[in-house]
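Missing here: one protein chain of the complex. Every other protein chain is in place.
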Amino acid sequence: MGPLATTVTRLYGTRGWVTLGVCAFLLFVLVPLGNLAIPEGSIFHISTYWVTLIGKIMCYAIVALAMDLIWGYCGILSLGHGLFFALGGYAMGMYLMRQIGREGQYKMDMPDFMVFLDWKEFPWQWWNSDQFWWAMLLVVAVPALLAFVFGFFAFRSRIKGVYFSIITQALTYAAMLLFFRNETGFGGNNGFTDFKRILGFAITTAETRVALFAITGAALLGTLLLARYIVISKLGRILAAIRDAESRVMFCGYNTVNYKLFIWTLSAVICGIAGALYVPQVGIINPGEMSPANSIEIAIWVAVGGRGTLVGAIVGAGAVNGAKSFFTQAAPEYWLYVLGLLFIVVTLFMPRGIVGLYGQLREKWSRRAAA
Amino acid sequence: MNRRNFVRAIGLSAAITACFASPFAYAQAKTVKVGIMHSLSGTMAISETVLKDVALMAIDEINAKGGVMGAKIQPVVVDPASNWPLFAEKARQLLSQDKVAVTFGCWTSVSRKSVLPVFEELNGLLFYPVQYEGEELSKNVFYTGAAPNQQAIPAVEYLISKDGGGAKRFVLLGTDYVYPRTTNKILRAFLKSKGIAEKDIDEKYTPFGHADYQTIVADIKKFSAGGKTAVISTINGDSNVPFYKELGNQGLKATNVPVVAFSVGEEELRGVDTKPLVGHLAAWNYFMSVKNPANDEFRKKWAAYAKAKKLPGADKPLTNDPMEATYIGIYMWKQAVEKAKTFDVEKVIPAVGGQTFTAPSGFSVKMDEKNHHLHKPVLIGEVKADGQFNVVWKTKGPIKAQPWSPFIAGNDKKKDAPDGKTKI
Amino acid sequence: MRITSILLLLLFSVLARPAAAFDADAVRALVFGDGEQQVAAIAALVADGDARGAQVLEALAEGELKTSGKRILIVQGEKAIDAISGAVLSAPHADAEEIIANNRLRRELAGGIAALKLASADRATRLAAAKELSGGAAEAMLPLVRKALDREDDPGIKGMLEMIAAAMEIKSSDREVRIAAIRRLATSSNRDTKTLLLGVLERKDGAWVEADADLRAEAEKSLRVVEGQLAWGERAGLAFAGVSLGSILLLAALGLAITYGLMGVINMAHGELIMIGAYTTYVVQNLFKLHAPGAFDWYLPCAVPASFIMAAVIGMILERGVIRFLYGRPLETLLATWGISLVLIQAVRTLFGAQNVQVENPAWMSGGVEMLTNVVLPYSRIVIIAFVAVVLACMWLLLTRTRLGLFVRGVTQNRAMASCVGVPTGRVDTLAFGLGCGIAGLAGCALSQIGNVGPDLGQSYIVDSFMVVVLGGVGQLAGTVYAALGLGFANKLLESWSGAVLAKIVVLVFIIIFIQKRPQGLFALKGRSVEN
Partner (left out) sequence: MSASFKEFSGGAAGELAPARIAGEGLDATHGVVLYLDDISVSFDGFRALNKLSLAIDIGELRCVIGPNGAGKTTMMDVITGKTRPDSGTAFFGQTIDLAQLTEAEIAHAGIGRKFQKPTIFERHSVFENLELSMKTDKRVRKSLFAKLDGAQQDRIAEMLELIRLAGSASRQAGLLSHGQKQWLEIGMLLMQEPRLLLLDEPVAGMSDEETERTAELFLALAGKHSLVVVEHDMAFIGRIARKVSVLHEGSILAEGSLEQVQADQRVIEVYLGR
């Protein structure tokens, strides 16, 4: 059998691929039909609310995967991943702002906030921002570049563990303050909002939404397979080895800096892409996304789901954000208790997260049986 | 990750999704759902929580009197948690899942900007109760707070007047976001028109949650050495306490350098020891201290409600301008519905225009037929030792809002009404 | 000089002739007139210096002057006096409308009353009055000031009066008087002096407003002197601000230096423990308000231990309940404590409400010492700086001089070994963590005096605290101290030329770069122990 086939079989067994197929069917067939074909009022109708909500959560899931790659598999906890996410979002946002054209409050060619600050021409950051391909380039390049430069210096000077976490936090915090300033040229505190069109399609129509939804789904599955490929490759084993005994890896003759740098940058790029998919669906990007709290939450999704397992990351993102969306209405006064306690319980009693729970319990039983 | 994990995980997430899908829509006869969307957690909870409470109070009141067109109002409270994307999500949820007839909510400009597209897309109806920077009009939004010309401009006029102390130099101090930026931009233009020179205007911004005002206050002192100075503060709610405490401690008295604030009301002063601040000013469309029957009733009702519901701070119940604006908004919507004889947004919107209501401020305020803003009186108050305000100046009557400030270039051509269809 | 003053005396006596009768019209004008008339009335009442006139002014200043119909009353508690007739009215006047004095009026009043007080026999009163007047007095007060000057024997007060007089005489018609005034102003220690001198040097469309050249020259000279003083003031102020901010950062970070620095617990709930300290202070304050309003000014000394204990206890509970199961898993601790912080915040919201609560400074902490011309050092900040120093000293002693300290250091260096030699590691951990949290509580108590007290008070300090500890070098108390003060100064210096927002960004970037250079912080341990 050919190399591709071997890769395929190595990635997942039959059941795995079947499950993936089912997910793909849900994402690309069921939901679109449920939303577009089936009329409202029918119980099978899937409302746009669900489409956007699940779309949003899938973006988060992609971020969680990125975080799991770097934290779960390489043992590097980043408290600054919100920054890369936001950068991707801003890159996309700039393009969307240009797409608004003359339909803003001021009916001008430039985005409202620029008209308002009476800027006469676009600042340099906005060069070429009306080109979609350029936006896509930025989505990938900006997080990649920042991550690479930052990571290069950080890893070369052997910054480890908590130190690394703290300075990534400082990084995203500084970036947030920077983006809050109106002079920075990205709409200050309000950021970008009120988008109208993407690639000429009206952004609010159900079709566009479903399309975005499907693309996000594809991105999620793609990321999952990519991550899977990495973690089962020798590279993946080396990353895990770095996590467990970095010095031994070095004495085996591996240049760990390069390995960390590779996975770190990749993870940042994935975040950027997630951000780019997030913005058109949610309809706003602003510096709030860079606040340290958001980045910590990303880590929490992974921990809740189960770090070191890819599915765990996805489940975690789904569970936490789902719970958030649910409880903010079901129990607006008390949802923070629920969330907070969830984190404590998970870290205390479910070190392997939700997906690890089953195995954990089984071990307990078997130990009981043995005793 | 082994396959079993995978399968199990998928099952689990499916379960989660299922638990959302479970319909929590009540099937009562003759009720109408109304959305209340104020942050109950996060940074903005400080200001927004009371608005949720006052809205619930008004709703109880209306229901007690038989509801709207015989339908009991059923409030749907959500917590957007001071998280702007979450605002958008919640707005969509209220409109498309709960099918609310109207929503009362938002405080910060960014939250409003975040939900605006959703309301326009799903053609919902939002009442926005906070003073804001203007430069916006939407068919789907009614602004019951003040536009800049209903708050900032009169305040500055007062400062320039002899009674206001005849200020010659101005420090425009604000938190670095849109509302202060816009307001200060408008004020700059206005001050120029009053013949104040560039060099006599100093514009300063601090980051969100800035807590150390030593340098700022020192600079103000320095600046004030150049001539009779007044400070115009658009500092965001939370930073006000450290700012005022610093003012007091560094001995800047209102008699030397008065500070007029646009986002400091009774609630904000709750956290401050006001004795050193006596004489500093605030401009609003309502003060708790105004004396008139409507306000006495409003205050009494609120005090009673706070006590009954055991709200925190019920020992010292305070009312403020955004609360009044929320209250007005709810009643205006009620009247509009009763006029339109339907909850259908398309029909309610035109009916809201022209509604009048005897507001606690003591004036009969009117919703402009065209521009979706209230005609409001402007009051200027001086801080008293007890944290209340002395009204030292007020307009003869309500004045019309100018969402498009004439002091911003290009606004003269703007038409004073939202475009018919904002959807594309 | 003499001549001028005599001239002025004559002038004054002319003014003062109708002083016989008390000017009822003035009082009416004061009450019913518009702004202009009111100001004029005040001037008149002051000028004829009649006792009842003074009483009316005082009443207005105190907000005791009320009207019922055409009647003007001075209402003090139950009893009311007719301001015109002076008759005492028994019936309390509920309907009486208070007359509201706005800033302008209040300024005039303060000046007037002070001017009258200059005649008082009591030195303190005169001093206070002089102080008040040097805050800016109306021209009309000049005669009174002059009169007082001639009567005054106390050198201190005399000096102040000289300045006050000069500040007015600079606008006098007599050239000699003006020059003399300008010369004197050079030595003035008053904020508004600069304004006055600038007034002389003002130019309208190119041409000097003041024609007299050598008068301008004098003004120039004095101005230079004054500005020199101001410049010094600014420098001093900046330095103080730096120290103050540094001390606050330090206080916020000290607790973390133990829990994180020594014990390696990444305590994301640190900020919330600060917040708890602040709320404890608030509660103590309210208890005093309720039960011992007399001793209110002394609530703080009780609040300090209270907030320490409160935070410490909660800290220990957390340690026993959650954190102890996570030793050696720092990143898990981070997540758990993050959850804890969410719960604590929401708990406070439910208990005290989402709004800020009011924590009053005790009287002895509000206000400040005025050193130099334009620097006021707020007492609250001075107290806090001292407080930090004390806390630091105690902590140092505790860690270096006591058995507990020895144990803590032992456990943090080698847990296994320590337990082998019989150190009760479990209890030591709990106590150490409690100590760290207690200090966070103290920080909250102090911060409540300068900032606002709200549920997310802690959030604004947590990031900075971590920066300080990491920058200083984990496990290095000395490092923490240097780092905090360093950051404080850096922040303030930058802020003075780049504005607050940029300053913060620059500092953060600096920290990032610095840690690249010294991955272990300012004071790093070298050697085999560091790696692995």
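In this document, chain identifiers A, B and C correspond to the written order of the chains, with residue numbering beginning at 1 in each.
By our rule, a contact is a pair of C-beta atoms (placed from the backbone, for glycine too) under 8 Å apart; a residue touches a chain by one contact, two chains touch by 3 or more.
Since the model is a prediction, treat every value here as computed from it, not as a measurement.
Which of A:Y106, A:F150, A:Y259 or A:W301 touches the hidden chain is settled by the complete complex: it is A:Y259. For the options A:V22, A:L221, A:L235 or A:L357, the residue in contact with the chain missing from this view is A:L235.
Considering the complete assembly, chain A touches the hidden chain via residues 230, 233-235, 237-238, 240-241, 244-245, 247-256, 258-259, 262.
Definition applied: only the chains that are shown with their structure count from here on.
In terms of inter-chain touching, the protein chains here all touch one another pairwise.
At the far end from chain C, in terms of centres built from Cα atoms, lies A. Between A-C and B-C, more C-beta contact pairs are found at B-C. The chain occupying the central position, as judged from C-alpha centroids, is B. Within chain B, contacts with two or more other chains are made by residues 40-41, 176, 207.
Contacts with at least two other chains are made by residues 345-346, 350, 459, 501, 504 of chain C.
Per the touch definition, chain C reaches chain A in the complex via residues 266, 268, 322, 325-326, 330-336, 338-343, 345-347, 350, 459, 463, 466-467, 470, 474, 501-502, 504-505, 508-509, 511-512, 515-517, 519-520, 531-532. Interface of chain B with chain C (complex): residues 40-43, 45-46, 48-50, 162-165, 176, 204-207, 209-212, 214-216, 218, 221-222, 224-227, 238, 240-242, 245-246, 248-251, 253-256, 258, 267-268, 270-273, 275-276, 279, 281, 311-313, 382, 390-392. For chain B in complex with chain A, the touching residues are 1, 3-10, 12-13, 16-17, 19-21, 24, 40-41, 76-81, 83-86, 88-90, 92-93, 96-97, 109-110, 113-114, 116-118, 121, 135-137, 176-178, 181-182, 185, 207-208, 408-410, 423-424.
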